[in-house]
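Got a structure for you, written out below as structure tokens; questions coming shortly.
Note that this complex is displayed minus one protein chain, with the remaining chains in position.
On to chain A.
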Amino acid sequence: MAEATTLRTAPLDRARVLQWLQTYGVYAGVAALLVVNVVITPNFLTAENFRTQAVQVAPVIIVALGMALVIGTEGVDLSVGAVMALAASVTALYLGYGLLPALLAVALFAAAVGLANGALVALVGVQPIVATLALMVGGRGIALVLLPQLEDLRNPALASLGSGDVLGVPYLILIAAVLALLVAFTVRRTTFGRQLLAIGDSRPAAQLAGLPVRRVLIIVYVVCALLAAVAGVLATARLQASDPTSLGNLMELSAITAVVVGGTPLTGGRVNIAGTVAGAVLIQLLTATLIKHDLPPSWTQIAQAVVIVAAVYAARGRGRR
């Protein structure tokens, strides 16, 4: 092995550094931010603060999980924010019948949006970005038709979903964690997960290998919409108000950022769930840090942009030379 090491030249080393960055950079980033905050931010190391951060990031993580699956198929889903808004409206509309019927109604609406996305992409052959753009605009439109303005929700069950906890761990965090494990397991260990990756890497080859390409694609978009709906319901529960005008705004961008920063390439064929979770956390910490230190919001956006560029740069270096 020693011989091989000495023979290796600079370009290869750079490629390896980039590859390392793409795989582990996001964890290094999270660690670095934690350390920096411990040093410079007062009261950072309190349970209360961690709780707040975690509760804030949970919906982003949940949406990003679905987004990671879609991106793994070489697609993208811009309608997730709209689905969150739709979930908020539908919750408000059906909460009168009880929480469970309301959740069921939300699931139906979300599944319908996912089906529409999936059908456009898999059956009609519309490009994912275009297909989901249509639903992004249309979905929020429907949400606003169903419920034109903010409405306070007074339902104890919903309220406890938003702010209750088990042994001090909020439901929100538990749900996000369970979903992340479930999705990671699906990607790694199930036929569906393997097929999803193969389709993302080479759709013609997957098709000729007899894979149920259309079915997998449709399911992926439905799952993504359902996850977005879960995030929408949880966010609504936490707010104790349904706010279809602003809930989930720009969520698609946050989710895509988390996925990409987490080392999942936009070109499909690979999904990194742990990285996606860490990516969401990284962005959350970054934003929180800047806000805590009273920097204007524009700084937050610039910082996010830097992180994205770094992630894309690391991804670009992969597999070449």
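Methods note: a contact is a pair of C-beta atoms (placed from the backbone, for glycine too) under 8 Å apart; a residue touches a chain by one contact, two chains touch by 3 or more; residues count from 1.
Just so we're on the same page, contacts and distances are computed from a predicted model.
**Q** When one chain of this assembly is omitted, its UniProt record names it as which of these: "Fe-S cluster assembly protein SufD", "Rieske 2Fe-2S domain-containing protein", "Sugar uptake ABC transporter ATP-binding protein" or "Acyl-CoA dehydrogenase/oxidase C-terminal domain-containing protein"?
**A** Answer from the record: the omitted chain is "Sugar uptake ABC transporter ATP-binding protein".
**Q** Pick out which of A:F44, A:F192 or A:W299 touches the chain that's been left out of the picture.
**A** Answering carefully, the residue with contact to the hidden chain is A:F192.
**Q** Where the complex has a chain not shown, which of A:P42, A:G96, A:G168 or A:P204 is the residue touching it?
**A** A:P204
**Q** Using the touch rule from the top, list residues of chain A that touch the missing partner.
**A** 4, 7-9, 11-12, 189-192, 194-195, 197-198, 201-202, 204-212, 269-270, 321
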